[in-house]
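One structure is given here, and the rest of the page talks about it.
All protein chains but one are shown at their positions in the complex.
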Amino acid sequence: MKYTPIIGLEVHIELNTKTKMFCSCPADHFGKLPNTQTCPVCLGLPGALPFANKEAIDKTIKFGLALGCEISRNSRFYRKNYFYPDLPKGFQTSQLDSPLCVGGELQAKKINHIHLEEDAGKLVHQNGASLVDFNRSSVPLMELVTEPDFHDVESILVFLKEIQLIARYLNISNADMEKGSMRLEANVSLATSEQSTVNSLPDYKVELKNINSFRFLEKAINAEIKRQEEILSNGEKVEQETRGYDEVKQTTYSQRSKADAHDYRYFPEPDLPPISLSELTINNLQFTIPELPQQKRERFEQEYKLPKDYIDILVLDLDRANYFEEAAKLNNNYKLLADLMINKKLDLEFPQAAGFVRKLVELTKVEYANNDEVESVVNLVIMDNEKAVSDYKNGNGNVVGFLIGMVQKRLQGKGNVEVVRSKLLEKIQNG
Amino acid sequence: MNLPLTIKETKAGLLNKKFSAVELVDEYLKNIEANKDLNAFLTVSHEEAYKKAKEIDNNLQDTPLLGVTVAHKDLYLTKGIRTTAASKVLESYIPQYSATVVDRIEKAGGITLGKTNCDAWAHGGSGENSDFGPTKNPWNKTHVPGGSSSGSAVAVAAGLSLVATGTDTGGSIRQPANFCGVVGLKPTYGAVSRYGVIAMASSLDTMGSFGRTVEDVETVFNVIKGSDGYDSTVVDSAFRIPHSKLKIGIPKEYFTDGLDKEVEKSIMEASKVFEKAGVELVPVSLPNTKHAVSVYYIIQPAEVSSNLERYDGIRFGNSREDFGAEAKRRIMLGTYVLSVGYYDAYYLKAQKVRSKLIQDFDLAFEKVDAILAPVAPTAAFELGEKNSDPLKMYLEDIFTVSANLAGIPGLAIPSGFNKQGLPLGFQLLGPRFGENILFELGKIYEKSK
Partner (left out) sequence: MAKLTRQDVLHIAKLAKLSLTDDEVEKFTAQLSSILKYVDELNSVDTSEVDPTSQTTGLVNVFRDDEIKTDQILSQAEALSGTDETYNGYFRVPTILEGRTDK
């Protein structure tokens, strides 16, 4: 290919706090009746004022720490002004300069920053009308912005799934694409080979918006790369604009051109005092960061020597990974444990790892040798170990253990110890 | 009946059963009706007032504002009572909640008589920007009452309510108090919750009140101050305690050519009253005063433009078509100074000069306990005299806006009348959370005058 795709990502993640970002309404809006979880603040009524949710700030900082970001010692909220029917105040309370988290890196892709803002309400289109529900209005929303470090769709998907997993590990969001608690945007442009060699970026970017699944993201980016390739190949210029993805036609379509770009008139939010973060605060939050997915993968490999695909599957679900480790404490047949979880889904049948392990032992219990086999082996052992037998008869009970061991050796461990013992004693006494 | 003149008299009269709360309401409502031509009220809440009065009569309790009639500027949300901001946009808006100040006054025994006229969205200093017609000055109906809290000042001056609430973003309590001859307090920014009051400019808005005496205004302030969990800029600060030997600063920058001679003379007389009462007068300098109007007319419209974005006609109210000329002008100006390419030159620059204004006051308050200054360059001017040129009107705010930019308290006190029979007065400015110093000085003045 003559061109190298240059792609940056913007990821929105709704936080799973109990209350909204700037008021004490419940934040869990999914599936609720419209406009039943609002108050003057999130409905943008006259006279209402915001009051910031500490937990949302802490959770955003934790996300930043997990991604190696620098935490801004002095941060604040800004007003981002624009009109849209689902934006009740006519501005979104967001961040601009000194967002909570700056820099950071994941999978060798650089993160520009992570900021905290509030979600808008929800627009529903029905019977030729647009309907607005403000239950989602002011739910805390993090926005992670990467540098344009991506050149192919595969690494984008791997990156995004890891982001999603980290959010879940931190218990800051379920980052569920279907429920809209994780939303994606991509800035796509193509660099010519000359630009690539001198590491310069194209002078335009096309923003892909409103993408609500990984699958559509993949399709949208591929369709957009193809579209831009055709334009550039014809010697034309790609216009800087915002495009959506048409799922039916499988093409992107123009939503807004540069000419009517927004002017958000950001300014510091006067209703919210600034945020000042001490080293102590940041360190305390750092202590709460649990083992992250990649750390867990590496540890699972070292500690349990599991195959990579097994590790990936277990780590993808923190509950399952924990379940595996519970089981692994009780039984060291790690590979089999993982195998039964992944291929037989036995973990689903047993809520407690202990039950699962009992089942595993049962399944792996070897059939005992039958009585005839035991008897003939016992006879052989007695014949071969006259000294031990006479020792026993002379009162040295300890040699029984030795004799049992000899029998088991010949039976390859398949003898039932109690049966072997009684047969041995019977034969010695009778013989 | 003779209406009581102060909160103390009102409470004593009720507790001693000299009159009932219902009788008080009767009398005030009669006065409101008789003075309709002042256009002080936009909504009179007869029903709610009588309901509250009956409650009081049935269960007399010694609460701080027992039976005190209150008129709320129509920027204060009153649950179930129409609240318009004197704008056509909110012509029929009925709030679902009440402002913290409204709630606190009610809980303290206050009786809400209704909602007062003002410049629409509090944009103005004359009352002429109301979408429901100007309020008239009760001392001379061809003159403005000042603004933007016009109706509240008029209500107290004309005996239509014992006290009234106002908002002061650039002088909107002190200036109408001055023009109408009543006491008005602009509290420290952060002393009183703004929750439930229609926002004008969020970093400047303060919630205060009008009364006939300093003591009444102080009593109301003590009821409404303090955090409520809804306004994160409220500080539960320890208020300053006045010294036994007080010093007042006279800022030379406030006594310039533009100042009316009669106004100047009355302030000089007031300074003599203080001096006689043992208060030391000290010259101080506030050198950045001359920049205050510029700073104010950048920061204020910027915040206005943002605060008025929620009025889109979707969830309540009418569409943006219904904004009046002054609101549109401020929205336009504010949008411009925040827009790409102009933010640094205007908004950021203004924020920096704002810091210099604050430094001026900090330095001055190292030397003095309060500052004595004029409120407006002239006494109440004539209706229509200045409203054709917005810039000319804005320049009238020269003596009031600094206090808002610095977040400090200001107390407007009447001092007499000019030759035309219009009220004169002055303001005392204090350091942040210096309200008690201002009350102390105000009471000294009232006593010694």
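Think of it as A and B in the order they're written, each chain with its own count starting at 1.
Rule of thumb we're sticking to: contacts are C-beta pairs under 8 Å (C-beta built on N, C-alpha and C of every residue); 3 or more make two chains touch, one makes a residue touch a chain.
Please read these numbers as outputs of a predicted model, since none were measured by experiment.
The residue touching the chain not shown here, chosen from B:Ser149, B:Thr233, B:Ser266 or B:Thr378, is B:Thr233.
Summary of contacts with the chain left out: across B:Leu259, B:Val282 or B:Ile358, the touching residue is B:Ile358.
Among B:Ile7, B:Ala53, B:Val154 or B:Ala350, only B:Ala350 touches the chain that is left out of the view.
When the omitted chain is restored, the residue from B:Phe323, B:Phe365, B:Phe426 or B:Phe439 that touches it is B:Phe323.
If you put the hidden chain back, the residue from A:Ile6, A:Leu272 or A:Ala388 that touches it is A:Leu272. Although one chain is not displayed, chain A still touches it through residues 12, 17-19, 23-26, 33-41, 43, 51-57, 82-86, 92, 120, 123-126, 128-134, 209-210, 242, 244, 255-256, 262-265, 267-268, 270, 272-276. Where chain B meets the missing chain, the touching residues are 93-94, 96-97, 189-190, 203, 229, 232-233, 235, 288, 291, 293-295, 297-298, 305, 309, 312-317, 320-321, 323, 325, 328-329, 331-333, 335-336, 339, 342, 345-346, 348-356, 358-359, 390-391, 394, 405-407, 432.
Quick note on the criterion: only the chains that are shown with their structure count from here on.
Here chain A touches chain B in the complex through residues 40, 43-52, 79, 81, 83, 85, 88-91, 132, 134, 263, 265-267, 270-273, going by the rule given at the top.
Listed in rising order, the residues of chain B touching chain A in the complex are 75-77, 83, 85, 90, 93, 95-97, 99, 194-199, 201-203, 229-233, 302-303, 305-306, 308-312, 314-316, 335, 338-340, 343, 347.
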